[in-house]
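To start, I am sharing the structure in question, which I have written as structure tokens.
A single protein chain has been removed from this complex, and every other one stays in its place.
Up next is chain A:
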Amino acid sequence: MFAYLVRRALQIIPTLFVISVVIYALLALKPGDPIDELRRGNPGFTAADYDRLIKLYGLDKPWYVRYWYWVGRAAQGDFGPSRRFGMPAAQYVFQYRLPNTLLLSGLSLLIAFVIAVPTGMLSALRQHSLFDYGVTFVNFIGVSIPIFWFGIMLMYIFSVQLRLLPAGSLQTPGIEGLWPIIVDRARHLILPVAALSSLQMASWTRFMRSSMLEIINLDYIRTARAKGLPERLVTVRHTMRNAILPIITLVALAIPTVMSGAVLTETVFNWPGMGRAIFDAIVVNDFNVAMVSLMFISLLVLLFNLLADIIYVIVDPRIRYD
């Protein structure tokens, strides 16, 4: 098992290297460069200005030359400066964007998980009941409604009409004191978390329900009941523990996706997270920010895949990698 994990961990390094080449090449081959941003709106921009700036930024060299230079610096922890913000790209991503995403996405994920698992379970245990039909109906609405539209509707009802919650943003400017800041953050989180968690919640509830239904009729469950185990133990220890395995895979794979931010939710609710950062960096050709963000997401995907494998072993003793 240990040898397997070490081998998997070591495989991450060459995989990341290949990913970095592909991402760098794609960004470099995309039409446009940082100079376009400086040229736009400046009618006096001349050929001499272009030459001067293209050399200054090193963009006169082929992309693979620039890549080797970038990767050499990145290996030492220097991902270069953000051309837009002046500050180091890594500082911009990890100090100003990632914490906001962790807060919004982490909470959404947690709430979606906490609600989806028991709801899916109950729905399966009471198959064909009014509750089951109700949950199924709500789930289909959840997976069908575009998140952008749902977010705007939430804002329209709770901010514009009822004036109960703020229309987006992270905080109210100028709030002071720990308690007011916590409450202010919580108020700002309610609508985006509701919007973002709705989709995951609906889909995970469906998965949990179908997973439970598969297991609930297996022989070993019948045996457990036959030997006189209380129904609660049968459900929690035998049924749920096995039914939750596919959900663990889904959650493990969802974490890196969620860390990469939710562009639509962040846009509607004016939430400065990773999704907008990556989107904006690509749009305005801020290559270093795009690179550091995308490499971080790639690393997370690889790590959480590994983590999912480890959790399988913990949850299901039948699984062995050696």
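Please note the rule applied: contacts are C-beta pairs under 8 Å (C-beta built on N, C-alpha and C of every residue); 3 or more make two chains touch, one makes a residue touch a chain; residues count from 1.
Definition applied: contacts and distances are computed from a predicted model.
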item: Choices "Sulfur dehydrogenase subunit SoxC", "Aspartyl/glutamyl-tRNA(Asn/Gln) amidotransferase subunit B", "Solute-binding protein family 5 domain-containing protein" or "Aspartate carbamoyltransferase" - which one is the UniProt name of the chain not shown; value: "Solute-binding protein family 5 domain-containing protein"
item: Residue touching the undisplayed chain, where the options are A:Leu53, A:Ala194, A:Leu213 or A:Leu307; value: A:Leu53
item: Residue in contact with the excluded chain [from A:Ser159, A:Ser210 or A:Asn305]; value: A:Ser159
item: Residues in chain A touching the chain absent from view; value: 30-33, 35-54, 56-58, 69, 80-88, 96-97, 100, 111, 114, 118, 152, 155-156, 159-160, 163, 166-175, 179-180, 182-184, 186-187, 190, 266-270, 272, 276, 282-285
